[in-house]
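Right, one structure below, let's go through it.
With one protein chain removed, the remaining protein chains of the complex are shown where they sit.
A, B and C label the chains in the order they appear, each numbered from 1.
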């Protein structure tokens, strides 16, 4: 039974570990240790990136433009395109609420790295609408 | 806020760690790691022991004599005394249940290291009555 | 009134009894097995004693340890709950021999009714219709002749039976021997009594039971009926309701009259249930359970009465404080049993740790449970985790409320019957109130085929 118990404890540890975003977990007890490492390929998105450093740095530089009210999201013209450079006060879209058109601006210059909503979609307070990488 | 967040996360990690019986926990994420170690003195019981090996071995050698029924605990004569050597089939006590006297025996020779019940005390199934160190 | 009651059970019914005692100002002593040490029924009692290891035979069925616990804690009564020792006449007698009041009927009545074949004979003598059938069958040969007389399909049943154990449907002579042996073995291992009897199988009947309550002064009242026809293929109940839907008033009255006659015939005391098979306007006595039932809360809700408190009061020698005319049912109540079972895998019981538990609340919802977030389900016992009961002014309102309550319920860590209950509630058969005991097995076959 004790042997079986260890297998069960390790199994539950592995399950718990896989549920996190850790890459390595080492646990020591008096006299022994167990270490779990995640295979690089099992981490999505960054896996086949040739330039991990830039990837890791990227989130630091990216601003999320969020909705500050509830309404219907609409693109402004010209349509913002992922990858394009935007200037500091560009109106990217607007959120229509109670018949009022509330502009969504770029809040500074940068590269538009993602467009997070579809035209006509209902958006809530705090919802990310765009991500802009500051340069 | 992000800085504050890290402090909070580490604090909750420490709280969670102290709640375990681990001596060391190392967590790595892309680009960083945190490691927690418990001070030897913070582990009770074994802390000021001059001979940790004997201490650790001690529990292995002690048998708990447990009640296998529910009843009233009574010492047999002669009264068992903590520290005395008992022989292999000594009747240390009995558990009185439904008017029947059910003897509690030493189940092997050894040194009586603890007497866990008082005379006349109600005891439940599985309750430890005596601890005997086998020699 | 008693000063202290030993609760000889575990799980939700132990908590149920503890609640009734507390509200009556009676102290309680819980018993528990080693794996149940952290159970809620232990935590809420005034005192608690471990009576044995996990397997029930050595703990919840250990008469010496249970009686000894009652004596050393100075209890004056024992409530057996349901299952375990609840219908054990010998246990009831041993309690009496030790000066402990057994909260239930007399050992004699338990003995008579506990032997299912004897019970049917007693009922026939009281002019109550029973399913055509036999007395105890000593051999396969006798069974074969009896089946020929009754006409297939027939039902083999254990005289000590309950919960579908030791029961087999036999549709033709070639199945008989095997069914007989299997039923006998199952009865032997479940009840230590392998004796079988046979009944004509009533095709597609409803399972309707009548609640009775009798005091020690000859007063007996009928607390309406419960429809328990939503049963798993193993004949275990899953959903119960009170009153029964679409029951002709004539049939209802006849059920009540039979139940009253039966209870009077045996001078019944305390709470008991007469189970009937109802087919069209015919009702056949099946068996009597001489204890509180799992599904008693639906009756409590429509009659606004606390059956477990009544059991305790009666056992303490109090007279019923009301007559039949004072009792007015109101509205409709439904109970869903939430079991740790995999409904997609023949209701195989599950054990484990409950990682997240959230129960429903709000108006008209009652929850009886012993589980909680972080608790465990040991593998040794009945798989029931909780009973969720919904009350509504109408059957339709009760169904709507039950549905929302089940959707609010979260139990993570083991498989449960929540989804299966929701599927039943959504069927036309259930919502229209036209279903019989073959309804759930049929629904499961459909799901398997799809």
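Convention: a residue touches a chain if its C-beta (ideal position, glycine included) is under 8 Å from a C-beta of that chain, and two chains touch if they have at least 3 such contacts.
Predicted, not measured: the structure shown is a model, and the values here were computed from it.
*Asks:* Using the whole complex, pick out the displayed chains that touch the missing one.
*Replies:* Answer for the hidden chain's contacts among shown chains: A, C.
*Asks:* For the full complex, which residue in C:356, C:432 or C:446 touches the chain that was left out?
*Replies:* Answer from the full complex: C:356 touches the omitted chain.
*Asks:* Please pick, from C:253, C:282 or C:330, the residue that touches the omitted chain in the full complex.
*Replies:* C:330
*Asks:* Which chain A residues would touch the chain omitted from the figure, given the whole complex?
*Replies:* 69-72, 97-98, 122, 124-127
*Asks:* Under the stated touch rule, tell me which residues of chain C contact the chain that is not displayed.
*Replies:* 15-16, 19, 22-25, 40, 44, 297, 300, 304, 306, 308, 330-331, 356-359, 361-369, 372-374, 393, 397, 400-401, 403-404, 407-408, 410
By definition in this document, only the chains that are shown with their structure count from here on.
*Asks:* With chain centres taken as the means of their Cα atoms, state the distance from chain A to chain C in Å.
*Replies:* 54
*Asks:* Whole-Å distance, chain A centre to chain B centre, using C-alpha means?
*Replies:* 48
*Asks:* When the C-alpha atoms of chain B and chain C are each averaged to a single point, how far apart are the two points in Å?
*Replies:* One centre to the other, that is 42 Å.
*Asks:* In chain A, what residues contact two or more other chains?
*Replies:* none
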